[in-house]
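Heads up, one of the protein chains got dropped from this complex, but the rest are sitting where they should.
This part shows subunit A:
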Amino acid sequence: MSLPKTLQQTFSPEEIQFIVENEPIRIFPRITVRSTVRQRRQRSSQQQMRWRLVTAEETPLNNMVATQTTEVALWLALLLKQQGKCSIVPPVWLTLKQLQMYIDYELKNPGRFSDLPMSWLVVAQLLFNRAADDLQDPVHLLRGKIQDLREIRQGKIFQGLKQLNESHLQLDNLSILEINELRPFVLGVMNKLKDLHASVADEEEGA
């Protein structure tokens, strides 16, 4: 088929990253793009380079002022960061204190997941790799916390897999990446269970 088998049922991690890169994030620009009134008057004579985007809002980009925070899509933030033209404001949940609170919550409530943002794993990964100097706390400590959270949640997921049944499954606050890696397994098992259940129900009806 036009789509390879590996991609027919689920997303690849790259695609997950691509989805997440569309989320907004705050940045500190290091360049000023906003034109002053005088420049605007002169514009008729000399055309200035402006951002023209199809898939994202362009006004915040055309109004960037150095050291004034603004909100842009993550992919643009990373692109600017790569060239040293901005620094990224880390999301509020990506601090040692906040992460520790999440970990405490996870440990206190074995039955549920803490309400981390849907994309926490991917965003953390991206920021650690490409904007490590912008984070407020040392990266190795943050990495450790993220790893802790991931392991705790993974343990809970494995516990939760015992509950697989033919009708439904509730997974509040599970992140996009965690769901993605579960999907092939859970869907396969649940479909099989459903088939088995349906055949039993048929028999009961017939009898």
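Criterion: a residue touches a chain if its C-beta (ideal position, glycine included) is under 8 Å from a C-beta of that chain, and two chains touch if they have at least 3 such contacts; residues count from 1.
Convention: contacts and distances are computed from a predicted model.
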- The hidden chain: which UniProt name fits, "DNA replication complex GINS protein PSF1", "Ribonuclease P protein subunit p14", "Probable electron transfer flavoprotein subunit beta" or "3-methyl-2-oxobutanoate dehydrogenase (2-methylpropanoyl-transferring)"? "DNA replication complex GINS protein PSF1"
- Sole touch to the unshown chain from A:Ser12, A:Gln39 or A:Asn191: residue A:Ser12
- Query: At which residues does subunit A meet the chain that is not included here?
  - Reply: 1-5, 7, 12, 14-15, 17-18, 79
